[in-house]
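A quick write-up on the structure given underneath.
The complex appears here minus one protein chain, its other protein chains still in place.
After this line comes chain A, so read on.
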Amino acid sequence: MTSGVGAPTRASISARTLRTDRWWLPPLLTNLGLFAFVAYATVRSFMGKWYWVEDYGYLTPFYSPCLSESCLPGSSHFGTPLPELPGWIPLGFVALPFLLGFRLTCYYYRKAYYRSVWQSPPACAVAEPHASYSGETRLPLIVQNAHRYFFYVALLVSVVNTYDAVVALTHGLGVGNLILLTNVVLLWAYTLSCHSCRHIAGGRLKHFSKHPVRYRAWTLVSKLNVHHMRLAWTTLGTLVLTDLYVMLVASGAISDLRIF
């Protein structure tokens, strides 16, 4: 360590950090959380079944929009412009890459995986293990600057998911509907609390006083934005929960509790 805290002019202290708290715990939990979600989402996306409950109109967000002729009858709320797909292509393949990109370039997730996966830095005032560092100035990380484009697509997908959840209500009301609706509301909250959204809503203005409506929008998004991290994790949770519920009902493992 001669480049960082071990550099010649600095106070000579050999320890990488003198922190005595459990600074390694948050990055570890982040890694476990992200890994668990990625594992679950991968398995489910490629499973190709139990994504649609015909009787109640439940469609899991992982398969929405389902646009191919391979989709189960009824699950394609927007028609089937695409032909049958080989089994190894996830049926949700139209939206999934954008949703992945949206979360990968999200300012919060960046913080999370730079700290946990890449250890840069693992925690504040804990020396990182890398010899050199160029931040987000070069490829591939310079691509993070495209986050706003993923945000635009994510808005569209939120509309699609909302449509799915509302259409399901035409079949009556069950616990599944409540789960779908909760998930959609939280997805909206996560998407709208995005830092790029905050910038687009009004953050980019120099004079708020000349744009009262956008100032109001910026104020609202700013209020949500404070909770962005919490929403990022909550929506990972609700996505898994929603999908799991649809899977269990679709496979017949449990039956949906109907209210009417």
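One rule holds in what follows: a contact is a pair of C-beta atoms (placed from the backbone, for glycine too) under 8 Å apart; a residue touches a chain by one contact, two chains touch by 3 or more; residues count from 1.
By our rule, contacts and distances are computed from a predicted model.
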Protein that the absent chain corresponds to, by UniProt name, given "ABC-2 family transporter protein", "Transketolase", "Succinate dehydrogenase/fumarate reductase iron-sulfur subunit" or "Oligopeptide transport ATP-binding protein OppD": "Succinate dehydrogenase/fumarate reductase iron-sulfur subunit"
Residue ranges of chain A at the interface with the undisplayed chain: 3-5, 7, 9-13, 15, 17-21, 107, 110-111, 114-115, 120-121, 124-128, 130, 132-137, 141-142, 145-148, 195-196, 198-199, 203-211, 215, 225-226
